[in-house]
Each structure stands twice: as C-alpha cells, then as structure tokens.
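Here you go, one structure.
A single protein chain has been omitted from the complex, and every remaining protein chain is retained in its original position.
A, B and C are the chain letters, set down in written order, and residue numbers restart from 1 in every chain.
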Amino acid sequence: MQEFIIRRTIYTLFTIFAVATILFFIFRIMPGDPTAQVISPALDEASQARLKEAFGLDKPLYIQYALYLKGLVTLEWGRSFTTSKPVFDILKYRFWNTVFLMGAAMSFTLILGTALGMIMAWKRGGPLDVSATVSALVLQSAPPFVTGILFLMVLSYKLDLFPTGGMNTPGERLPTGIAMLFNKDFLHHLVLPAITTAFYYLATPMLIMRDSMLEVTGSDYIELAQAKGLSPATVMIKHAARNALLPVFTVSSVLIGFALGGQVIVEQVFSWPGMGQLMVEAASSHDYPVAQATFLLLAVLIVVLNLLADISYCYLDPRISVPGGKK
Amino acid sequence: MDNILNIKNLKTHYSSEEGIVKAVDGVSFCVGENQVFGLAGESGCGKSTLIRTIMRLVPKSAKVTADRLQFKEYNLLTVSDQFFREKILWQGISLVPQSAMNALNPVYRVGDQCTEAILAHTDFSKAEAEKTVVKMFDAVGLQAGLMKAYPHEFSGGMRQRAMLAMSLVLTPELVVMDEPTTGLDVLVQERILRNLKEIREKTKTSAAILLITHDISVIAGMSDRIGIMYAGKLMETADAMDLFNDPYHPYTLGLKNAFPSIKALDRELISIPGSPPNLTQTIPGCLFYDRCPFSIDICRDKRPEEIEVQPNHFVQCHRTEHVKEFRKLAGEKKTWQFSK
Amino acid sequence: MKFSIIKDFLVAQYKIIRGNRFGMFGAVILLFFGTIALLAPYIAPHELWESLRDSGGKLAILRQPSLEFPLGTTAMGRDILSQLILATRTTVLIGLTSGLVSILIGANIGLLAGYYGGKLDEVFMRFTDIIYGMPFLPFLIVLISLFGRNIWFVIIAICCIIWRTSARVIRAQVMSIRQRQYIQAAKARGCSNFRIIYGHIMPNILPLLLLYTAFNIAWSVLAEAGASFLGFSDPNNITWGGMLYNLWISGKIRTAWWWFATPSICIILLVSALVFISRAYEEVANPRLKQR
Partner (left out) sequence: MFNNQIGRREFLKITGGTIGASMLAGPGALFAAPAPGALVDPMKIMTATATMDPVRPEVARVCSEAFKNIGWDVAANPIDYNQNVQKVIMEHDYDMWFVMLSGASLRIDPNVFLYQVHHSSQFRKGGYNWEGFSDSKIDQLVVAQQKEMDVEKRRQIVNEAQVLCHEAQSLNVIAYMQMTTAYRSDRIKNVVPMLGEGTGSFWTDINMEVVKGDGYVRTARPSPLKKLNPVAAKDTTEFMELRMIYDTLFRIGPDGSPKPWAAESYKMVDPTTIDLTIRKNMTWHDGEPLTAEDVKFTFDYSAKWKAPFFNSILQKIDNVEVTGKYGVRIKLKESYAPLISNLLGGLFLIPQHIWKDIPEKAGVEDPLNFPNETPIGSGPFKFDYWDRGREIKVSAFTHHFNPPKCAGIIGTVYGSHDAVAAAIEKGECDRNRYILKPSLLLDLAKVKGVVAKGYPNHGFYTLTYNCLRAPLNDPEFRKALAHVIPKELIIEAILSGLADVGGSVIAPANKFWHNSAVKSYPNDIGKAKDILAKSGYTWDKKGKLHYPG
C-alpha cells in the first residue's frame, strides 16, 4: 500500500516536471518576439535592453530553463504582459472560480449519473433504461457550447430564470474564498454553467454504473445478502452499489481531467471568469507568462486529481492494497 | 418428533425461451427437528432451485405452487415478504451458499458481514453482536482476529468456515447448506464435515440441516435422512441407513455405484450412461426411463406414483417388486452398458 | 486471395453493424455525410464568402429559411446551406485525418508496450501519463495561437493528444492476448516479433481498433468544433464549429435560430453516429454487454 502510494506520487511528480518541460519548449519555439508588445517602442535602446534583461531574455536557453524551473517551485511565475500583474496573483484568483465550477458540475454528474445508472440497471430494458441511454449518448455528442447556448436562450433569455453570465450581479461584490460558496447570488450564477458541464459528461458515469451494476447483481454475495434477510434497499445500496461504484470511481478521475480541459468553452459561453477564460484571453492576446502558467496549473490539477483518485481507490477496494496497483 | 420443515408437492416452474422449465416438479419431504436431511442428485436436477424456492430467492417470474410449504408454524405460501425477510430468514432458516469463494462481499471485513446479519434481525448492540460472532468463529476454528480481515485474505477453507459461522450466528432452526464442500480439496471437505458435527455439539444448536450435494458419499456419513432427487422429482426418500442398505430405485443404485462407498472401496466405479432429460419437455412416463437398465414399456408410458415400500421409505418406480434382482445386476458393469 | 480477405472483413463489419439498430443508424448518417463531403464543391450552390442579394437586389442579410435560401442566410448575407456543405468537407477531413493518425499512433504504442512489456512498456506508459496530464483544449488553443490558425496545426494538435486513451486500452488488451497459447506457439515456431504483433495479435484487437477509431474521430470533431468556436481555427476554411463561432461573434445568437440549429444538429448527428457505431463494436469487443 505505502509502496503503491509512494510510486504513484513519484510518477505524478515526474509527469508534472515533464509537462512543464514540454511547455517551456513549446513556448520557446513559437515565432516572433514575445516582448514586442510589453516593451514600449518609445523606450530608448538602453531601457529596452534593461527590460529584456528583466524578462531573462538575454540569457542562453539552458539558463532560462533553469530559471523557469526555479520560478515554478518558488511560485515566481513572471509578470503578465498585458496587465503587469504577477501571474501568480492573477491565477490564485481565477483558480478557485474554476475549481468551484468544476467541483459543482462534476459532483452533480457523478451523483446523478451513478443514481440513474443504478435505477437503469434495476429496471433494465425498461423504457427509462433505453431512453436514458440514448439521450445520454446524444448529450455526450452535443458540444457544451451548443447545450450551453440552448440553456441560455431558454432559461435565461426567454424564461429569465437565470442570469446571462458572469459570477455575480453587477455591484453585488462576492466574498472571496470558501465564503463565496454560500453566496446566493453566486450560486444563482453557478447553476447554468454547472449543469451544462454536468450534462455533457453524464453519459460516462451513468452507463458504466449501469453495466457494473448489472454485473454485480448476478453475483453470489448479493444472493447471500438477500438470504440474510437484509432489506432490498440495504442489499441494493450497501452491497450492490458499493461494489458497482469501483469502476465508476476509476473513470471519474480521468473524466474530471477531460472536464478540466474542456471547461474553457463553458467559461467562455457563460463569461465565467475562470482559468479557462483566462487561458483564451491570454492565448489570443499572446500574454505568454499567463497562458503558460494557466496551462501548467490546469495540468497539475489534473494529475494531482488522478493521484488522489488512485490513492483513495486503495481504500475503496481492499483487494488492491497488494503492491502492483489496480487492474 | 414434529417437523420444522414440511413440504408437500412443491413445484417451481420458470418460463424461458424453450418453454416452461419444471425445475422442481412435485417434491414432498419433511425435515425433523435437529435432523440432517441430505438431498442428493446430479447437478441440474433442481436441488438448488428447491432451496432457493424455500428461501424465496427465486426470481419473481418463477411460478411456485405447493399443497403445503410449512416452516414451523408458518405457512411459507402465505406469509408476507417482509415478515419472511425479517422473522424467518437467517433467524429461522440460514444458508451456507454454494461457493464460499464468491459469497463474501469483497469490500467488507468478514466480521462485519457476520455482525450485519445479527444487527439486521436483533436489537443487539454492535459489541454484543461481535461477541456472538467471536463465539462462532471460535466454534468453527477461526481466530477472532480474522474478523478484521477481508475475504481476499482468507483461504478457501477459512472462507467456508466463516460461512458456517455466519450461518449459525442467529442459532436458526434450519441451516441450508448448498454444496458446502464444492471447490475444496478432499482433505478440507473432510475437515469441514467433521467440523459440522462438532459445531453442532459445541454450539448446542438444535439446528436441523438441509444438506445439498451431488455427491452422496458426502452426505452418507452425516445425514439422518436422505432424498435422491432427479429431474426435479424426489425418486427415493428414506432414512440414511435404509437407503444405503436396501435402496429401491435404479437411479439410487446407479448413484451408489458412481461413488466410492465407505464399505467397499475396492469396487470399481460404474457411472450411469446418458444425461438427465430436458426439464422443459413433458415426459409422460418415468423421467429416468431413458437411462434405466431395467425399464419396461409401462415406464415409458406412465408416470410412477410415489409408494411407501417400507415405513418412511418412499420410492417412485413401477418395478419395486423386482428390486432384489436389480440390486444384484446393478453391481455389474455390463448392466449399464445398453442403448435404447 | 488478398481481396477475399478484405471482402470477408468488410462483410464481417457489415454484419456487426447490421446486427445493431444503433449501429445501422450510425452507418447511414456517416454514409450521408461522407457523400456530402466528397461532392461538396459540386453541390454547394454558392461560394463560401459570397454575400447574396435577393431577387429584389437587396442584400439577403439574416433571412429565415425560404425557397430562395433553403437554410437561410448569415449576418453577412451568406448562404447557410452552402457553408454547411463546404464545412462538412473540412470537418470530415479534419475528423478523419486526425482520427486515423491518432489511432495509428495509439495502436502501435499500445501494441508494442503490451507485447514487449518491461522497460519499453514502462517508458511508453509514463509517456502516456504525461499526455494524460495535458488539458486538451488549452493545448489546442496554445498550439494554434502560437503557430498560426491553420487546419494542419489543428490536426497536429489533436493528434498529439487523443491517441492516449486508445493506447492504454489496446495495451491492456494486448497484454491479455499475449498469454494465449497460439501466440506462445507462434513464438515457439520462431515467428518474428513483427509477424506476431501485426500478423497474430493485431487481428484479434481489430474490433477494439475500429471502436477506438470511431471514438477518436468523434473526439476530433468535437475538439475541432470547440477550438473553432473559441475562434482558434483557420479563418479561410469553415467548419461547423466555425459557423457557430461566426454566429456567436455576430451577436445574433438569440435571434438567428436557423443559423444556430443547422451546424449544431450536424455536429450532434455526426458525433452521435460515431458513438452509436462504436457502441455496436463495443458489444463485439466485450461480449458481456451483449447479453443485455
């Protein structure tokens, strides 16, 4: 078990390092002079040179790389080209917006998905089963911006149930940090983007839950549980569901990874000031320090989530505490 | 002595693509208090369905009928699912399932899976429940420490014992054992069975046992009464001694041949040719007709009634009067080498 | 002889699809879009960027579907039908290319890693982990914004990422197949590794390959649509996602339903067609699903 966790952790660190390195070189081989826009042409040569130096542009590549890695660790991620703010300050504010949105969306998907999956397995072959399968697959094939825009049109523009976008009503300043989560205005704005994301990813946990549920209910320990005279609910949830959840759990970590990559679109559609939106802005305004850091932060988030999933999986399924890991 | 389980003409019919499957088709027998009733028959003869029917584990689609299906004072045909679940299952009738391997839920500690049963039916505290389980574990020869272990950490034998312990935690009147020893090597089988006896002394459980197996030699030693099941029917039912000393039904004779008997280990084993009939087709005559070396035309045309050849010894056969000569012939290999 | 093999193969595929009503639906849709993509330049009634005037000579801006403009027009008075048809070509091109290339990468990595195991496997799998660490769309966006808005960069970016899933799954499959007797036998017979991998193992994972080809194409289409919608696409070639992007920035999203509906429906149809087909293969690849 320890051995397993340790190995996983090492892999994770390695992965992060590798992603960082790849990123460094992607951003170095891109065309053009990245600083042309920050360094005002009005400045004389001397002060331009001074600025280039400040950006570390005068140094040879391997030193730049060393500095870059050092910066990553010491959280000195450079300064934004467009806003002159330290990248870290920008991100620490955007980070939570994304995490909250993703958290809400993903928990909704997973809970609803598994619940539905259970019921579908329970009533297999029934109308619900079939219709749910088809609609989930179709939802999965509908890009989030299509569903998102549909939601906006119907629920926001037509019925005026939800705001058109953003995180707060203009002027209603939000509390920062966790307190934000308990702010009614914020939650009101959260609904649409959250369900848009949730619906898009619903199919995966739902179908997997359904399948593994069907697999489990055939097994002997379920029969024994029934023979023990446990209530059907207990049998279904405590025995069947508990086991059926394992594969769902494995997938969910990967799923969240995908979602974190994809939330760019949702944030754009609902003008949600998260990392995704920042990513787009930075990329199209060529604000490289920001784009780079945002990308990296997303990547780190993904791999760390996977790590956590792997570790908690050990606790969920006693069978894989044996070294060698799952599968 | 009065019976705790009393079954008359029990039928369980499934509907499948091929038609109605008469898995259990008119079975009658009784299990007395503290009695060990062995139910023997080839796999697929419907014995598992029989016990599942008794424990209401058959799917709702299955059609169950009986003239009588009584456990103690309860008429199992009429009691509500809820009552059955809460009052009868495990407290009255408990189960040692076929494959202890897969019958334990892999994600829960074995101990918890035992206490679970107790907590479901009694108002014991967790501690009390655990105490009881410890007692049972000890009875089956498992250290109390193993309660904290997970199934995958158990060996086959240990699981089997755990299952035994689990089945006894609520001191039920009837323990149904479905092939308790399949998938275990002979030595373990041996130990478990011996164990079973000891346990019954140790725990002073006056539990009757309904022991199901495809291997009569297993039940020979320990059953008080034995039923030979074939194609959903009880061909012969008698006290263990009678059945082994003077069996009537050709099928019983065949089975006896097919397994080493404790008495004559040197005798070579003869197996019954052919295979049991498809339970969906309706056969007018004796179900064993195809495989019976002694059958005559009537056997093909008329289904034999159940007759009491000796007190408490029931047989379903037309030709019981010739049984003496059958017993002789049955010992010889060529008798069974025929074709219809 | 070679031909007969191909024929049998195709027949087999047909049977698989035929056997499953979703699969059938999917196949029909695919065929439909395939044909349109092939014929696009010939059947598109108008030029891509042509601003149309109606019979009255007025610019046909944001016209609802009518006889004159079957699917309506855009804010620039461009024929949506034509754009849709030409977009189909681009979308299919991107989807197909990146789908096939990515399965090529994924399959080979999976096969080699699964077959050889050991060091090679370790290396390949760590590499796959790294790719799993890459947030997909951001990667697309960065690459495109850095190297230019151009179909080929879009395809390259997509290919760089989506092979990862197929690689993992195929590897797992290969590992189990590797143990089978006939593989061992082939080894004993002294078959070259190459022959074993591509001659003996490959055929056994074919359904899986096709399944993931379908998936990858579906993902590529979705990814491209996403990137285009965010404005990171080739401005001189239009895709369905690009059409929606034009709608989005034209600010007519709430009024021009016809402009929104058609590309969206096309995306959903194509992708779900692929998903359904892959589900048909899934049943072959893992029979457990069949019983239901």
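The rule is simple: a residue touches a chain if its C-beta (ideal position, glycine included) is under 8 Å from a C-beta of that chain, and two chains touch if they have at least 3 such contacts.
Values in this document were obtained by computation on a predicted structure and should not be read as measured data.
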Omitted chain touches shown chains A, C
Filtering A:72, A:246 or A:278 for touch with the omitted chain leaves A:278
Sole touch to the unshown chain from A:188, A:238, A:286 or A:319: residue A:286
Where chain C meets the left-out chain, the residues are 49, 51, 59, 61, 75-77, 145, 147-149, 231, 235-236, 245-246, 248-255
Residue list for chain A contacting the dropped chain reads 27-38, 40-44, 47, 50-51, 54-57, 61, 64, 68, 78-79, 82-85, 90, 93-94, 156-157, 160, 163-171, 173-174, 268-271, 273, 277-278, 281, 284-286, 288-289
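Going forward, only the chains that are shown with their structure count from here on.
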Contact graph of the chains (line, ring, star, complete, other): line
Highest contact count belongs to the pair A-C
Cα centre of chain A to Cα centre of chain B, whole Å, reads 55
Chain A to chain C, mean C-alpha position gap in Å, rounds to 23
Residues of chain C that touch at least two other chains are none
As the complex stands, chain A meets chain B at residues 219-221, 223-231, 234, 239, 242-243, 246, 316-319
Given the complex, residues on chain A that touch chain C span 11, 14-16, 18-19, 22, 26-27, 30-31, 124-125, 137-138, 140-146, 149, 153, 157, 211, 214-215, 254, 257-258, 260-262, 264-265, 268, 276, 279-280, 283-284, 286, 291, 294-295, 298-299, 302-303, 306, 327
Chain B contacts chain A in the complex at 55, 57, 84-86, 88-91, 94-95, 97-99, 102-107, 116-117, 120-121, 150, 152
